[in-house]
Structure formats: structure tokens, C-alpha cells
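A single protein chain has been removed from this complex, and every other one stays in its place.
Per-chain numbering from 1; labels A, B and C assigned in written order.
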Amino acid sequence: MKVDARTLEVQRLGACTVASGISGMSFVEDGDRVALQSDPMQLRRELEGSGEISALEKAGPRARIYFDPPKLKCGIITCGGLCPGINDVIRAIVLSLYHNYGVRSVLGFPCGFEGLTDRYGHTPMKLDPEAVSRINDHGGTILGSSRGRQNVEEMVDTLDRMNIGLLFVIGGDGALRGAQAMAEEIRRRGLKIGVIGIPKTIDNDICFVERSFGYVTAVAEAVKAIDAAHTEAKGARNGISLVKLMGRESGFIAMFASLASSDVNFCLIPEAPFRLEKLLPLLRSRLEKRRHAVIVAAEGAGQDLIGALPERDASGRLRLKDIGVFLRERILEYFTGVGMDATFKYIDPSYTIRSVPANAYDSAFCLILGQNAVHAGMAGRTNMVVGYWMRSFTHVPIPLAVSERRRVDPHGWAWGSLLTSTGQPRDMQ
Amino acid sequence: MKVDARTLEVQRLGACTVASGISGMSFVEDGDRVALQSDPMQLRRELEGSGEISALEKAGPRARIYFDPPKLKCGIITCGGLCPGINDVIRAIVLSLYHNYGVRSVLGFPCGFEGLTDRYGHTPMKLDPEAVSRINDHGGTILGSSRGRQNVEEMVDTLDRMNIGLLFVIGGDGALRGAQAMAEEIRRRGLKIGVIGIPKTIDNDICFVERSFGYVTAVAEAVKAIDAAHTEAKGARNGISLVKLMGRESGFIAMFASLASSDVNFCLIPEAPFRLEKLLPLLRSRLEKRRHAVIVAAEGAGQDLIGALPERDASGRLRLKDIGVFLRERILEYFTGVGMDATFKYIDPSYTIRSVPANAYDSAFCLILGQNAVHAGMAGRTNMVVGYWMRSFTHVPIPLAVSERRRVDPHGWAWGSLLTSTGQPRDMQ
Amino acid sequence: MKVDARTLEVQRLGACTVASGISGMSFVEDGDRVALQSDPMQLRRELEGSGEISALEKAGPRARIYFDPPKLKCGIITCGGLCPGINDVIRAIVLSLYHNYGVRSVLGFPCGFEGLTDRYGHTPMKLDPEAVSRINDHGGTILGSSRGRQNVEEMVDTLDRMNIGLLFVIGGDGALRGAQAMAEEIRRRGLKIGVIGIPKTIDNDICFVERSFGYVTAVAEAVKAIDAAHTEAKGARNGISLVKLMGRESGFIAMFASLASSDVNFCLIPEAPFRLEKLLPLLRSRLEKRRHAVIVAAEGAGQDLIGALPERDASGRLRLKDIGVFLRERILEYFTGVGMDATFKYIDPSYTIRSVPANAYDSAFCLILGQNAVHAGMAGRTNMVVGYWMRSFTHVPIPLAVSERRRVDPHGWAWGSLLTSTGQPRDMQ
Partner (left out) sequence: MKVDARTLEVQRLGACTVASGISGMSFVEDGDRVALQSDPMQLRRELEGSGEISALEKAGPRARIYFDPPKLKCGIITCGGLCPGINDVIRAIVLSLYHNYGVRSVLGFPCGFEGLTDRYGHTPMKLDPEAVSRINDHGGTILGSSRGRQNVEEMVDTLDRMNIGLLFVIGGDGALRGAQAMAEEIRRRGLKIGVIGIPKTIDNDICFVERSFGYVTAVAEAVKAIDAAHTEAKGARNGISLVKLMGRESGFIAMFASLASSDVNFCLIPEAPFRLEKLLPLLRSRLEKRRHAVIVAAEGAGQDLIGALPERDASGRLRLKDIGVFLRERILEYFTGVGMDATFKYIDPSYTIRSVPANAYDSAFCLILGQNAVHAGMAGRTNMVVGYWMRSFTHVPIPLAVSERRRVDPHGWAWGSLLTSTGQPRDMQ
């Protein structure tokens, strides 16, 4: 992806003039950057061309900040579907605001953008260290969530009226676009309100964010469902099991869970289109050899085959057709056609996967993300998300983060490893 | 349940004349029994009446056995749906035959009763300590399974032709009836073949068997699904989650999982009928108070409400209508009717629950069950299952075990505790 | 064990005259009993002899109770070492008092008996449904604990002064003796204070209590340590691993965890004495055959071999010598002597085992125990513990419960199964 250097600049509310109050800390300098990529030849070309290396701003505490902590009032909202680790992020934000900066006023607005309007009768929840103690033991979000956007002007009115200086938005693609719209409306009005996003996408598909929180936990849960699928497949004559996993446009969870399991024979993702005329005979030959087969399909895989008119949901996301139901029909039809008895089991573990608490790895990751979101917000950054890239935590402007989706590279090392381990052919079209 | 003493007698192939070869063991005496019940008043009444206390034969190794181990050939089959611990039982049977008795020939017949016929091209699998090493690390059954019965005469022909002296049938209600039919055909032909059942019913519904293997593991897995349901319900405004659990006629898993979880508000089981006119307003009032609700339903609950014509599957089991789908429709309809927005999530974790490996408790339980199945078979018992009752392992004649289903007593302590903890009213009709 | 019928009678504070207020409940009758044993011959003998069958009183809600809920003030203490499920029991007691009876005043006294004195500056904690919400997600005890007894008169003074009507003591052998002493002092003074125990013994060694809470969870954790031990043993040439498990006088955890694991070669428990002259050559022969060995030892095993003078700790318990350290020395010495290189790994997982949260099984079990403790207390019972026996929850007088320890029967089915699966000889003396 070609990125213009200007699109990497993070928007600021103004100059940082207050001492941050974090004692004994190693501060990040304002000029600290992380290169967007690591290929020496491209780096050289870039430098010789524009004279610059495209790079993201580094995250971390700054010696001088924009807001005066005792006067600052902050808000947090959580939007969209559940994902492991949301409560960890909420907790990290609250604890960092309190203990690192001395901010004393933090509100949680219930049910996503709904909480920033008057329509649903939601009352903001006071968040302090006591209120967030142990919330990370549980999945989901203590604030509740909702899909879809509310009226941007109305939401900014609320922030303004309630005197919120800093809003943290934990949400996916749709919510981040909402946050961007708010940041733009805020700028238009000349308000001094920062909007910091923490990208929540279990699909791991945000641009320039190497890994989103909850993803590692989700993969681990997905592997449990694949284990069950494998056991079921082996337990029946010509048993076929299909596990549908998250991944509307990006097959990261399906791919990585298939790599982590040793039992997947076919992994279907949106990035690697397939035709039934290829898949079905391969499946038959697998059954003839081993008498059972396990298929993993990202929910966005094979949508072209189902061939339906696209509709969109409240978040503006495409309504997908159920690839699992589609494949079940086609597969059973095919095996009846060729005169083979087959048993088909369809497992859709989505709710179970997305609602577990974060595992150790993600807990630590959420903690650091939350802390860095606070550092960024306190330093007057706005209209950005915190991310992780090339071994550093970074600031990514929202417009850049949502410009397109990060997707599995069908020519990259990861998909190559997958083909190598499942034995499925590269070309199924 | 009133039980005739004669129905408690276990059928025998003949006199036990061979030394069992188990060294240093404490043997069970042939007369050792376990009372069917523990109420002193009823015990007294029974003794004063018939002069006898109804009791089950105790399981365990006998000093003298019926079969001569070096000459004995054994078979194992696994029938019906998966359940945690099947591989543990297979392993325990094989190891006990080998190490305790010196039997050297054990065959696993693939895919349940199918493996005892010629129709499906199955080849028996040789089972020895090497073949069963570590199989208990995995759920499912290494032998494969199938539903439904095969021709009894054909199956007995196979046993006779292959010179099988002892057949172990790991299966549920339907399979045990099949085993009974085989034992009767064997007796009719005057063959010397023992048929020993190990009751496999994740629903925990076998008569005079206090607990069936895999049940404790299943409850633990079910609680994880309830956790997810609770997290989802709390994550949305007026979130309602429904978890459908095993339990066609007996609600043990649903009840016990609800007790083990602290998050269930309504537990619906076949033994405690309910009407929608009661349930829906209670649900509404719960939402008004707490904004979320969790429902657990055994799959056999509320079948009378769905009001469909009964059909039966290959195992002769009633085809149930999907209570989850039914309730989703009715509940959403109701809340639309009363003008409340509600979010409904339906979780059906059946495959994931039944395919996990046995937990520590069930592993030990399966081990002892398998050992006692071997002890019973070697001692010439037939047409019986091994069970656990009143702190002892026992022999239960198959006709007694399948005479009716063990069901939750809606006036017993367990359902009482459930009502006490969920707060749902005893009477929902 | 021979039990005098009088010792089975549960002490009562007085007549039950208040309606219990539990609506729609199936009540237990005062005469409901559960036979102490299930052997038909002994039952007959008992009945023909004394005319009575020894039986425990059944637990459960009564239609009439002793205390008037709105006026009642209750206390809870937790004593001794940690055990999975303590918080579940605390929660169940508080919820049952609140929701089933309408009691509004419940206090948690910190750190066991210490909390009933003035010496340590402890302040009682108000317990209500809010305070106990989710505490069962964590191991340990929210009240804190301590070992050893305090002055009985002083503690009864506190109860009297604070107007406590009902005290729940969650504790082991030592604490129950303390509770008994308090109940006797209370009777002496003619006070109307009930003392109800919930037996907490991870060793599972309370008389006439089939299973104590936390035990099933502890076994599952113990198996994980055995897995690690097995992996370590296999990872080295002539690797020997030893896992020391709880069990001062009773080897239930060691035995059951060994049954649940498939990897234990020698299980050492206090009930089955052994000599090194037997064990060491068996160990050598195991190594020669398989190159690795796993030993599980209950902490009380082999104390006679270490031969030390007995000391007692604050709870009055024998200070045990470390069997693991002892065996390590002797085993390494022996293998050096016979010229074999051996690697020894010693794992002591006690803290990790006892501090985990209760698993699903134990959670449900703790819930029902706690509810029944409340039912018993409200019905005016005192100086008793709640237990589980022969498929029923029961009341056991404390003097009976602590009269001796329940121990593994070296001639019973469980130890027989263990010998059968490990292959270790019955006689190691």
C-alpha cells in the first residue's frame, strides 16, 4: 500500500504546555517514529525518492501534555460486537488516567454511541479504580454496546454540554468512522475535545495495526471449536465437520486457527476464492483416503458463490449469507449424487469465541494499548487510534486506519505456511 | 419406583470355575449387595413386608471367573452420539483385560452395531495397550459410532463366527436395548457369549445409575456456554440469551449447569412444564429490573408448546422440534408487541460439549467403570450394565436399566435448590 | 464404624414456630432420614437387633423455622487453609438468607476465629447480595482466614454482645472442634445462638460426609501437576518425578488424582504403609523397563520412615516431615549405589491446587451446601455440619463428624482400582 506522508500526521488539539506529572518515566520524544515497512530496498528507494521514510508516530508518555488533569473530564464508549479484552482496555484507561495523571473524572457512556444521545434513557456510569476492579475477569463490556451510528451533531452537543475533554472510543471500522466524523465536527466547531480510538476488531483487519486486541484469544477459542469438529468428524463414517469463524473480509482468524490446529483439511477465506467444482472432488478424495474431513470457513468466504443481493446492517456492514448452511447443502447434495453416505456437522462458535475474557497475552496487550491511548489523549492527539507496528506502539490517524482493510496476502508467508500444512492446493478456482 | 426383586437378578452364563488370577486383590463376594434406597422407614417396611431389601449386585473382581483368559476373545463397540469419556472406557476395558486377566485378544468393531455386520465394509481394529495408549487425551471414540440398530441375528452370527466370548457395548438407551436383544438371541441359541453394557448417556437418565460417565464434564462445558450467553446478554440493551442444552426427556444437565452458573434466570426442563403466558411476563419484568436475562433450556423442554407431530430418528428417538428457535420467535414477537426493544442471542453448544475429553473426575470414573465391566464380564455376567449407586459400583440388569428414564424430581432437593437460586417460580403453568 | 443412634441426633435450640416464608417449596419433614449404610445384610441385622436403622437427618427447608428473619443477625467465618469453593459457600449462605428467608443482617468476621476477638483490630464486613456478587469467580476467601483457635469464652462474648443469632463456620477438623466448643459454651450460658458448620477439608476426610467441597476441583488441579511431572520424567534419561499432594492422614486426593491420570506408577498414601526396601527395587525395575517413573505421595505418607518426633502447629495438627525431600535423598542415594544415573524432579503444587476457584461441579455443590446450612440454621439446628451421604444432603452432629477421620479403605474398591491401574503391588511392606 502506497501511503502519502501527510496522511501519517496525527492531528493535534494544540501545544502541550503542562508537565505530565509522570515521575521517573522515560518519555517519548515528539519526533519518534516507526518506519511503515522493513524492506531495505524499498526503504532505500523511498529515501532516494522523496527524501523521507514513511513512518508512524510512536506512542508513549510525553513530558508535556495538553490537558490539565484536575480539570479534565473524560468519557469512554464501547461500540459494535463483543471481543475479548474490552474490559481490560476500559480498566487500563481508567487506571492510567487516575494513577499516572491524576484525572479524577471519568464517565462510561452506556451502549456505544447511544449513550451520547438522549433517546434511550441511558445514564453515564462513574468510572474509578474501584468501579473497574476485576472487570477484566469477564468477557464483554461493562458499558454495554450497540451497533450503528447516532447523529454526529447530537453526540458532539452532548460532549460539549457535559464538558468532556477527551473521549475514548473502543470500536471497529464503523465506530472509528463515527469517531472521525465527531472529531471533524469538533474541529469545525473549534472545540477542544480529543477523540482517541482503540481499534476493536476481532478480525484483525485494521490497516497498519499488526495485531488488534482479542485476536490471539479468539484464535485460541476457535481452535477449541476445531478440536470439537475434528472429534465429531472422526466419530462418524465419512464424517465432515465445518466450523464457521469470524472474518467478513479478512480471513486472519480462520487462517491462524487452522495453523494452530493440526486437524484442518480445508481453510476457506475471502482472500482466496474457490469454486465448488474444485472443492467437492478434493473433499471426496480426502474422505476416500481418511474417512473424515474438517473444513474451516471464514464467514466472508465464498460469498460470490451464494450470489445474493448485498444488504447492509445498522453498522453499514454487508449482510453476509451463511456460508456454512450453503456448503452443507451443496456438500450433502454432491455426496448423495456420487452415492457416498456422508455425515455433516456444522459448528458456529461465534458467540462463545467473542465473549470469553482475554487470555494472558491479550490482557497485557490491552493494558498497554489502554495506557498508550491515555498518553496520546493527554498529549492532545485526536482523530487517531493506538496500534502496534514493528515492535512499537504507535499512533495511526483514523482516516488512514479505516482507508481500507488489512487482508491476508495470498502470496505471503502465512498463507504459504497454511497451504503447506493443510495440503490444500493454492489454486481452487 | 417399585422394583420387583427378581428384576434385580443379573443373568449369568454359567458357573465360575476358573481362578481369576488377580493377585493380592480384595475380592467381592457373590452375595454382596447395595440397597436400592436409603430411607429407613421404607427399608423397614420392605423388610417387614417381603422379608427382603431390594438391592443391586455389587461390582468388582471375583476370586473365580467364568472364562479362561488365554482362550477368550473380546469385542468392543461404541454406539450413538458422542459423550466425554468414551475413549477412557475403551482404554480401561483393554488394559484391565490385558493386565488384570491376561486376555490377549480384543477387537474394536467400527461404527457401533454397523461393525457387527458385513454391509459397510468395516474391518475390526486390534486393540492392545499400545493401541489405546493416550486415546483418553481426546474426546469422541477411536472406534467411530453410528445411530440405529442392525439386524440382531446377523450381529449374533458375526460374534459366533468370530468366536467372540465377551462383547462390551458402550451406548445409550437405544444401544442397550439392542444389546439386550442380542443377549436374548444368544441365550436362545445357547451360545456362551456375555454382553456387558456401559451406559453412555450424557443426559444422565439411566435408571438406578446415579451418574453416567461424561456428565460432570458436560456440565462444566455447558457452564462455559452459559458464561458466554451471560456476557452477550449484558453486552446489549435488553439482551436476552438462550442456551439450549442436552436433555431430551431429563433435564439434569440443564438443571445442574444452571446451579453451577450464577447467571441463569430461567431454567426450562421437560419435567417442569411451563406456559408462555407465565414465562413471557416474568422475562419482561426481569428485563425491566436488570436489563438482561439468561435462559437455559433442555432440548426436550416445552415440546408440548411447539405442538408438532412426533417423528422418530434412526435410533428410535423422538425427533424434537427446536425449542430455541421457537422461543426466539415467540419472545421477539412478545417484546415487539409490548413495545420494548430486545436483543436475542441463541447459543446451541451441543457438539462442543459432547466432544471434549473427559475431565479428571470423569476420567477416574470411566476407568473404574471400565474395570468393573471387565470384572463382570469375566465373572460370566451378561445382559447387564455397570453402574454407580449409593457409594458402590453395581451391576444393573439391562431390562431394569432401560425400563424407564431417570428424570429430575420436581419435588426433590435439586430442583428445589434450583428454584431457590434462580428465583423462578415453582409453578409456571 | 459402629455408631450409637444417639450420636446421630442433631442438637436443637428450641421449637420451630415461625412460618419459613419459602413459597412454593417442597419441605423436608422432621423425620426424614438417610440410612448410614447400604448393605442389606447389615441393615437387616441392625433392624433385628436394635429395632432401628442408624440414619442421618435429612437437610432441606422446613415449613416452620426457629428464628424470626427480620430480627435475626447472622455471622460467617472461614478458618484454616484455603480450599476451592469457600467463596461459593459464603455467597450461597448470604443469598439464601436474603432471598429465601428475608434476613437482612449478615456479617463476615475477618480471618477466622480471630475475627471474633478484639485482639487483631479486625472489623466485621457487611455481607449482602451486592457484596457477594461474583466473589465465586475467585479462589480463596474474601473474609480471610487464620489457623488456630481463640479463647472460646471471648468469642461467645462477642456473639452475645453483637447479638448474633446464627454463626456459620466454614472450616476443617480443628475449626469444627472450635465450633463445637462454642456451641457447648452457648448451651452452658443458655444463649439462643445456633452454630452451623460447613466442613472444609480438601483432604475429603470428614466422617459420614461422602465428599467435601473443593475436593473434585483439587483432584483436577492435582492431575495437571502429575501431567507436568510425567512430561519432566519423560524428558530426561532415567527421569523420576515426584508430586506431593495434600493428605495428612487420608490419601483420597493422591489416590483419586492417580486414578484420573494415566501416568502414575507409584501412589503412596498414609493408609498403605510401605518400606523403602520394597519401593526402591520396584522403582529401579520400572526405570530399566521404561526409563522414566512418576510417583505421587500424599503428604502424610511414609511419616513412620522419616522417624521424627511429633510436633504440632497452631491448629493442633501434627507437623509433618517433608516426604518429598526425604524420598529424593533416599532415591538418589540408592541409584548412585547401584550405579545408575537418575534425574529427580520434585513438584509441590499445594498452593496452586488449593487456591483455584471451584470448578462447575464444586460450584453447584457449594451452592447446595450453603443453602442447606441456612435451612438447618433457620430451623434451629446447632452444633452440626451439613454433608452429603447416599444421594442426600444431611445434618451431621459435629461430635460425630470429628470423632475420627474418614480414610481410604485399603481393602475397598477404590484402592483396588488404583492397584489395578498403576500395577503397584498391594503389599509394599
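Methods note: contacts are C-beta pairs under 8 Å (C-beta built on N, C-alpha and C of every residue); 3 or more make two chains touch, one makes a residue touch a chain.
Fair warning: this is a prediction, and the values are worked out from it, not measured in the lab.
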Can you say which of A:L47, A:L318 or A:M340 touches the chain missing from this structure?
A:L47
Touching the absent chain when the full complex is considered, from A:G14, A:P70, A:G102 or A:G412
A:G412
Selected residue (touches chain absent from view) among A:D68, A:E210 or A:D322:
A:E210
Sole residue of C:G21, C:G144 or C:G412 that reaches the chain not shown, by the stated touch rule:
C:G144
With respect to the chain omitted from the figure, which of C:R45, C:R189 or C:R237 is a touching residue?
C:R237
Where does subunit A touch the missing chain, residue by residue?
22-26, 28, 31-35, 38-41, 43-44, 47, 52-53, 55, 59-61, 91-92, 95-96, 99-100, 134, 136, 210, 216, 219-220, 222-223, 256-257, 259-262, 359-361, 363-364, 367-368, 371, 390-393, 411-414, 416-417, 419-421, 423, 425-427
Give me the subunit C residues in contact with the hidden chain, please.
82, 110-111, 114, 120, 138-142, 144-146, 224-225, 227-229, 231-232, 234-237, 345, 347, 349, 351-352, 355-356
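Methods note: only the chains that are shown with their structure count from here on.
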Cα centroid separation between subunit A and subunit B, in whole Å?
42
Centroid spacing, where centroids are CA-atom means, of subunit B and subunit C in whole angstrom:
29
At what distance in angstrom does the C-alpha mean of subunit C lie from that of subunit A?
46
When you check subunit A against every other chain, which residues touch at least two of them?
138
